[in-house]
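Every protein chain but one is kept in place in this view of the complex.
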Amino acid sequence: MRALKTAILSAALALGLAGAAQASEAIHLPKQSWPHAGMFGTIDKAAAQRGFQIYKEVCSACHSMRLVPIRTLGGIGFKDDELKALAAGYEVQGGPNDAGEMFMRPAIPADRFPSPFANEQAARAANNGALPPDLSLIAKARVGGEDYLYAFLTGFEEPPAGVNLMAGMNYNKYFPGHQVGMPNILQPDGVTFADGTKATVEQQARDVSTFLTFVAEPHHDARKQMGVKVILFLLVLAGLMYASKRKLWSTLH
Amino acid sequence: MAQAQASKFKNPVVNWIDSRLPIFTMLDHEYNHYPMPRNVNYLWAFGAIAGIMLVIMIATGLFLAMQYSSHTSLAFDSVERIMRDVNYGWLLRYVHANGASMFFIAVYIHMFRGLYYGSYKAPREILWILGVIIFLVMMGTAFMGYVLPWGQMSFWGATVITNLFSAFPIVGDPIVTLLWGGFSVDNPTLNRFFALHFLLPFVLLGLVILHTAALHVCGSNNPLGIDAKGPQDTVPFNPYVTLKDGFAVVMFLIVFAFFVFFMPNYLGHPDNYIPANPLVTPAHIVPEWYFLPFYAILRAIPDKLGGVIAMFGSIALLLALPWLDTSKVRSCKFRPIYRQFFWILAIDALVLGYAGAMPAEGSWLLIARIGTFYYFFHFLVLLPVLGKLERPLPLPNSISEAVLKGAHAKSMEKA
């Protein structure tokens, strides 16, 4: 048994390595408390809807979300007709028609969110050489996840003395290297929420981080809910197997 | 003779088949009556756990392959389609991705158990060698599987690892070009990695069958490292060990499920959620955790070819392990001095793993070098020499004697 415990401990240690290795190279990020954290956490749909509003009105001017179909928003409470109306507000390329020409048509919920730029070069040309990253997976593609997104969005400040900002760059205390092409985009009351929530910068950063967590993993809630059931089931099975094993081996002399 | 066998089974269909193809007799013999030493502990369950992991990986892999596209322009998006649109696709992929890690955990524990209890010694040399080959094929399979999502770490991991071969003089560069099917990691590379990643698990399955066959010739080792002398030393595999292993499998699945459902991306790297970009290298390229000790050995040697040789050598020397260890006694239980060095080796492996995850500079480089030195020192010097010098503790006469004495001592404690 001692050997078993040691083995488990070693395995746990080995697993710890990967995490420790990642954490040690990051700038210290303040930990936020999220309703979707933990084993029983679920995405705050109201916050995610507000977050979508921010994406739509602010972020989407530069950032694409190319992997996300509009219908995905059904997962944060948009009804079918709302999705259709929302989709109709976007234009996507259709065709070719009978004359062989491509044309623009209103989107349907099955379409993905259209990108603001045709390609990477166009995006860089319009943004002083910087490429605004795609936001479909941003919450999973950054060390720190939604904590990083929140910290980044609220981390713009005046550069400390002695830091020479390059032309067109902005100072962010949480961005690796601190100089970032993206300006401090969230302004107090920069958006007006329909549900009356006060649109402080912190509130907006929280909401948009929640939304981006959702789009990076639309099955987040289903995953955790299934996980609780699976683990409870396995615990019952383990208990039964252990009892059976004990009974069986007790007959040995 | 066939008639004699046929009378064994009551079910006439089973009987009919068995008298023509004695597969049921074989199964009955190997998995029902197969005598297991009665004193095996839960560490012996990790072979079964690793076997179950292989089955889980093949099953999830097969269903993922039904949805995956192995073209550079489609691979990343097709994986995201699995995650978003395919029914339970997210579950299959997270089970497969975390399953690789769990498979390695099971195999590493299985290997260290073999090291501690001397399971590689005569007459189990071929059993051990087959195990090392399984480990090598597993590493190749895992590496190629990690390339398939075609994220940044996929691409750059593939670039760095395939470039290892360029260290060899003269043949190095042609080999790398051959591996790539081009002048860089690109679409032909991805396609062949997919084909091989699909094939190799079945090769593994065949190797595992051979591994089990070799095991059943001489029987399982046990914590005392002495041979079973008769039925009083053993229990039939079924139901005793099937139930015990089954319990261990379920406990292992609980840990597995915890990763899959509550921290599915913890063991992965965030950069792999960024599509591969051949023009931008991520700031730190780190292999998956299960390769880290070997990665540390690679970087510990300041010479390119030397590092590559050291890394491959660190695994290759395991093939010679049965002959490097000169001690007649199998189990570390009876080797008081070597036991200490076993634990130093275990810690050394962990330290190397940690060093492999750190930037290769300053004190981490020094630590990696000391760790690498100890690794080779342990296998190439300590093991052969210690076997001659060490005075082992007296071995018990039989398994049953030791077990009954243990049980007796326990009941005395209670009283």
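Chains: A and B, in written order; residue numbering restarts at 1 for each.
Convention: a contact is a pair of C-beta atoms (placed from the backbone, for glycine too) under 8 Å apart; a residue touches a chain by one contact, two chains touch by 3 or more.
Here is the rule we use: contacts and distances are computed from a predicted model.
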Record lookup, UniProt, unshown chain, options "ABC transporter permease", "5-oxoprolinase/urea amidolyase family protein", "Sarcosine oxidase subunit gamma" or "Ubiquinol-cytochrome c reductase iron-sulfur subunit" -> protein name "Ubiquinol-cytochrome c reductase iron-sulfur subunit"
Given that one chain is not shown, which residue among B:Asn41, B:Gln67, B:Asn187 or B:Thr212 touches it? B:Gln67
Can you tell me which of B:Pro231, B:Pro278 or B:Pro336 touches the chain that was removed from the display? B:Pro231
Residue among B:Arg84, B:Arg113, B:Lys244 or B:Arg299 touching the omitted chain: B:Arg84
Residue positions on chain B contacting the omitted chain are 8-11, 14, 28, 32-33, 59-60, 63, 66-67, 81, 84-89, 91-92, 231-232, 235-236, 239-240, 246
In the full complex, chain A touches the hidden chain through residues 69, 71, 109-110, 233-234, 236-237, 240-241, 243-244, 247-248, 251-253
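Throughout what follows, only the chains that are shown with their structure count from here on.
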For the complex, give me every residue of chain B touching chain A. 38, 41-43, 77, 80, 83-84, 90-91, 94, 101, 105, 108-109, 112-113, 116, 235, 239-240, 243-244, 246-247, 250-251, 253-254, 257-258, 260-262, 264-267, 269-271, 273-274, 283-284, 286, 289, 292, 346, 350, 353-354, 357-358
Touching residues (chain side chain A, partner chain B) in the complex: 1, 3-4, 6-7, 10-11, 13-15, 17-22, 24-25, 39, 67-69, 72, 133, 136-137, 140-143, 145, 176, 216-219, 223-224, 226-228, 230-231, 234-235, 237-238, 241-242, 244-245, 248-249, 252
